[in-house]
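The complex is shown incomplete by one protein chain, all other protein chains being positioned as in the whole.
To keep things simple, chains are lettered A and B as they appear, and every chain counts its residues starting from 1.
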Amino acid sequence: MNVGLPEAIAAEQGIVLYVDGVTVSFDGFKALNNLSYTVRTGEMYAVIGPNGAGKTTMMDVVTGKTRPDSGQVYFKQVHDLTRLDEAAIANLGIGRKFQKPTVFENHTVMENLELALKSKRGPFASLFFRLTPERADRIDEVLTTIGLTGQRQAMAGTLSHGQKQWLEIGMLLIQEPELLFLDEPVAGMTDAETEQTSELLRQIAGKHSVVVVEHDMAFVRALDVKVTVLHEGSVLAEGSLDHVQNDEKVIEVYLGR
Amino acid sequence: MPIRVNRALVLAFALALVLGVLAAPSRSLAQEAEFAELVATLATGDFAEKTAAIAALTATGDPRVQPMLEAMADRRLYLREEDGLVAIGEDDAEGLRLIDVLTGEEAGIVGSRDVDRIRANNRMRGIIRSALGTMTLMNPDAAVRLEAAETVFRSQDEGALDALEQALAAEADDAVRAAMEKARAAILLGSEDAVLRLEAVEALSSFTDPDIRSMLAALLVQDQDGTFAETDEAVRAAATEALDAIEQRLALWRTAGHIYQGISLGSVLLLAAIGLAITFGVMGVINMAHGEMVMLGAYTTFVVQQLFRDYMPGLFDFSLFVAIPAAFLVAGAAGVAIERGIIRFLYGRPLETLLATWGLSLILQQLVRTVFGPTNREVGAPSWMQGAIETTAGITLTYNRLYIILFCLIVFAGLIMVLRRTPLGLQMRAVTQNRQMAKAMGIRTGRVDALTFGLGSGIAGMAGVALSQIDNVSPNLGQSYIIDSFLVVVFGGVGNLWGTLAGAFSLGIANKLLEPYAGAVLGKILVLVAIILFIQKRPRGLFALKGRAVEA
Partner (left out) sequence: MTAASRPSGYVPLLMRLDRGGMVLLSVLAAAAIAVPALNLLMPPDSPFHVPTYLVSLWGKYLCFALLAVSVDLVWGYCGILSLGHGAFFALGGYAMGMHLMRQIGDRGVYGDPILPDFMVFLDWDQLPWYWHGFDSFAFAALMVLLVPGTLAFVFGWLAFRSRVTGVYFSIISQAMTYALLLAFFRNDMGFGGNNGLTDFKDILGFDLQADGTRAALFVASAIALAGGYLICRLMVTSKFGRVLMAIRDGESRTRFLGYRVEMYKLLVWTVSAMMAGVAGALYVPQVGIINPGEFSPANSIEIIVWVAVGGRGTLYGAALGGVLVNYGKTYFTGAAPEIWLFLLGGLFIAVTLLLPKGIVGTLSQWWQGRRGFGLRKRARPAVPASEGGAAE
C-alpha cells in the first residue's frame, strides 16, 4: 500500500515531507548534494544559508520544477514527488510563495484569490465555474485575514510591495495546502509590515506545515522555530536559532575562513 | 575478328618511335621532306608500303597525322591527279573542297573527276584505327592518354587492343594505367574465348563505375527463350559476384556523394544561420529581417562586380575579395541602424521584435525591388571558382561548393576568435550574461548591443556573397533562407555556436540523404517534421544550456 516508500519511514507517523539523498547538478555544479530532511505535520521550519546554498533548488525539487538526479522525495508517505509535475504537486496540497512577489498583476485582487481558491483545476471545470456564495464567503474571509478587503477590485499590479506579498500569502491560504514553502516572505518589507507578516505566519502554522526560507535573522528569531542551515547543497546544522548561531561550522560559513 | 599482334607494325613503330624521339626538338626541313614523302607513299604505295608509312607517320607524333589518317579511314583522303597533292576532301555545294594535309590550307574546289580517292580496304582501316589509338595512347601528355583510354573503353573497339597492350606495357602513370586496364578488360569482355572473358570480368570487378555495372549487367540479360547473353556459366557467376561488389562500392560512393552534398548544403545553412546565432542566440533578438541582410550582401556583390566590370575588367577574378568586406560593412551598418532605430526599444519583448523586424524585411525587399528591379541579377563567378573535380564513381564536386564550405569554416572560426579573443567579444559575453553588472562596470551596453547586432548582420552580409555564387540574386533571396536559419539555430541549441555548426551540418546531411529516397520536396518536409518532433523532445535544442542561465 505504501508504494515504494522505505519501510522505516512508513512506520513513523506524522511526517508530511520526506527528502532523502537528493542530488541536483547543473553542468557539473552540484546545487544540491545528498540533501536529506523531513517536515513534520503542523510544524514550522526556517531554512537559512548563504547565497548558492541550494535553498531555491530545494524548493524547486519539492514543487516539481526541477527533477533531482538522484534521491527520494515523498509527500505524506505515499506520493513520490519526483514523478509528478508542478500542477499535480500543487493539487496534492503543496503551496509555494516565490521570492519576488508573483501575483497576477493584470487580474484584480479578488480574481487572484479566485484563481487560487481550492476547486477543480481542469479547463472544462473552469469554463463552467460559478462563484457560489460559499466560495465568495471563503474569499471574503481570506481578504480579511490578509487585510485587503478594501482593495478587492483593485488590479494586483497597483498594490504596494507589502500588499502583494500578503496577497500571495492569501493565495497560498485559499489553496488550503498542507505544506507551504515561503521564499523570503518579508524581503523588501518595512518593519511594521514584517511584524504583521510574522503574526500572519504564526496564525497559519498549526493548521499547516510551513517551511520559511529567509535571510532576515531578526525575522527568523521572531518566528522562533527550528532552524536548518544549508550550505553547498546539504544540511550543515539544525536546531534552535541560538544553537546554530553558535555552531563553529556555521560561523565559519557565514563569516568566511 | 581474331586478335593478334602485328609484328611488322610493332617493329616499324618501335623504330619510328626512336627516330621520332631523336628528331623531336625541332622540325627541320629534312624532316619536313621526309614527312611529305611518307604522305606520298600513303597515297600511292602498295599495301605493305602504306602499312609502313602509317606506322612511320604515327611515330612522328605530328599533329597533322591524326586528321589525315581519320580522313583516310573515312575515305575522305584524296590525291589530286594534276600535281599529286594529297588533301582531305570536304563535300561542298559546288564540289569537293580540298584541304592540303601538309599545310592545312585550302587548296581549291574540284570536281570528283579531278581527284582519286586514296583507297583503304577494311584491313587497312583496322590498321589505321589501331595506329590512331596508339598515337593518342602513347601521347606524352598524361591527360591525353587518359582521354584516349576512356575513348577506347567507351568504343570497346577490338582493333585498339594491340595498341592498348603496347601502351599498357609502357605506361607509368597509375591513373592512366587503371583506365587502360579498364579499357582492355572491356574489350576482352567481347572476346570469343571464355577464359579471356572470365579474366576480363575479374579485372572489371575492381572498378567502381556505373558504365561497368551496366556492361556486366548486360551479360546477365536473358532473352525470351531463356538463354543468357553470356553463354559461359563460370563467367556469369563471376559477373554476378563482380556486380555485387561494384554495386556495394557504388552505393558507398553515392552515400559519400550525398554526404558531400549535405555538407555543402550544411555550409550554406551555417553561413545563413551563423549571424542569426549571434543576434538570436546571444542577444535573444528575433530578427526576421536577417534574410534581408543576406540579400543586401548578395546585392553588394552585384554592385561591386558591376564596378569591376566597368573600371577594371582585368581584375574581375579578385572582385569577391572586395565584395566580402564590402558586404560585411553594408549589412553590418544596416544592422547597427536597425538596432539603434528599432530593436533597442523592444528588448525583452521578443514577440514584438519579431513583428517589427518582419515589417522591416518587407520594406527592405520592396526597397531592393524598387532600386534593382524585381528580376534576378547576374552575379558572375571568378574563373578560379569555375569547374569541378570528378571522381570515378560519377560524383562531381564543384569548386564553388568547395570554396563555400571552406569560406563558411573560415567565417565560423573567425567568429569564434572574435568572441573569445577580442575586447568586443569579452564585452558581448559580459553584457549577455549580466547586463546590469556589465553596465555597472562601465561597459557601454548600448554600444555593445549595436555592435553585436552589427556583427551578426555583417556575417549575414558575407553569407550573401557566398550565396550569390550558387543562388539567384533576387529581392526574395533572404526569404528562402530565413525559416531554415531559425530552425538550424533552434535545433542546434540557442546561444551555442557549436550547436549551430552541428545543427547546420546535420540538417544539411539529413536533407541530402533523404532526397534520393523521398525526393527533394518530401525530403525537406520530412526534415521539417523531424525538427518539429525533435523540439518537442528537447525544447532547448541539441546543445542546451542547463541551470540558472536558462531562467534568465
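The rule is short, and it goes like this: a residue touches a chain if its C-beta (ideal position, glycine included) is under 8 Å from a C-beta of that chain, and two chains touch if they have at least 3 such contacts.
Computed from a predicted model, the values in this text were never measured in an experiment.
Student: Looking at the full complex, which residue from B:Ala229, B:Leu315, B:Leu355 or B:Ile389 touches the chain that isn't shown here?
Tutor: Only one of B:Ala229, B:Leu315, B:Leu355 or B:Ile389 touches the chain omitted from view, namely B:Leu355.
Student: Just name the one of A:Leu81, A:Met110, A:Ile146 or A:Val250 that touches the chain not displayed here.
Tutor: Of all options in A:Leu81, A:Met110, A:Ile146 or A:Val250, contact with the hidden chain holds for A:Met110.
Student: Quick one: say which of A:Glu86, A:Glu199 or A:Glu252 touches the chain that got left out.
Tutor: For the chain that is not drawn, the touching residue is A:Glu86.
Student: Mind pulling the chain A residues that touch the left-out chain?
Tutor: Touching the chain left out of view, chain A contributes residues 63, 65, 85-87, 90-91, 95-96, 98, 102-108, 110-111, 114-116, 121-124, 126-131, 136, 152-153, 155, 157, 171, 175.
Student: In terms of residues, what is the contact footprint of the unshown chain on chain B?
Tutor: Here the touching residues of chain B are 286, 288, 342, 345-346, 348-356, 358-363, 365-367, 369-370, 479, 483, 486-487, 490, 521-522, 524-525, 528-529, 531-533, 535-537, 539, 551.
In this section, only the chains that are shown with their structure count from here on.
Student: Using the average of all C-alpha atoms in each chain as its centre, how far is it in Å between chain A and chain B?
Tutor: 67
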